[in-house]
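Up next is chain A:
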Amino acid sequence: MTPLAGYLLVAALVFAIGLAGALTRRNAILVLIGIELMLNAANLNLIAFWRYSPHPEVLTGMMFAVFSIAVAAAEAAVGLGLVIALYRHAHTTDLDEINRMKG
Partner candidate 1 sequence: MLGEGILKGLKETARNALGSFVSAERLTTVEYPEQRLPLPEASRNFPFLVYDGADWESGLRCVACQICEKECPPKCIYIDKSKDKKPDAVGKQQFYPAKFDIDISVCMSCQICVEVCPFEAIKMDHEFELSTDDRFGGLLLDRKELAKSNEYYHKIHPTEATAVDDRLAKERAAAEAKTKATAAAAAAKAAAPKPDVPTAGAAPVPAAKVAAAAAPATPALDAKREGDAS
Partner candidate 2 sequence: MNIVFWILAVITVLSGLAAVTLKNTVHCALAVTGAFAGLALLFLQLDAQFAGFAQILVYIGAVAILVVFAILLTRGSDTPAQGVFSRTWFAGLLIAAAVFTVLGWAVMNSAAALPHENAVPTVTVQQIGQALMGRYVLPLEIVALLLTAAMLGAVIVAMHEKGEPK
């Protein structure tokens, strides 16, 4: 197995774990955690591809990962703001209970 394949497998595993977390947990915050894990797995892919690319000095993969980290930070802030607003509205963060579109 090449090193790149190892990194890609780990990334795939982390992505799957994140997806499982996002799809199976009740708590909205933990769903968000799952999404963050998926984003991170994608970043690992980007960096691994950059590292083993024929022209790493072009920096594209690395830049993509850095921007992705910045976007993820914004996503986390907005997502958690939404969760808090949701909690204030419905007094729960349980996604199985929050199933009505009408307030």
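In the analysis below, a residue touches a chain if its C-beta (ideal position, glycine included) is under 8 Å from a C-beta of that chain, and two chains touch if they have at least 3 such contacts; residues count from 1.
How were these candidates chosen? In short, all candidates are chains of the complex that A comes from, given by their letters.
Values in this document were obtained by computation on a predicted structure and should not be read as measured data.
**Q** Pick the one that touches chain A in this complex: which of 1 or 2 is it?
**A** It is 2 that touches chain A.
**Q** Which of the residues in chain A end up touching candidate 2 in this complex?
**A** Within the complex, chain A touches candidate 2 at residues 1-10, 12-27, 29-30, 32-34, 36-37, 40-41, 43-44, 47-48, 50-54, 56-57, 59, 62-63, 65-67, 69-78, 80-85, 87-88, 93-96.
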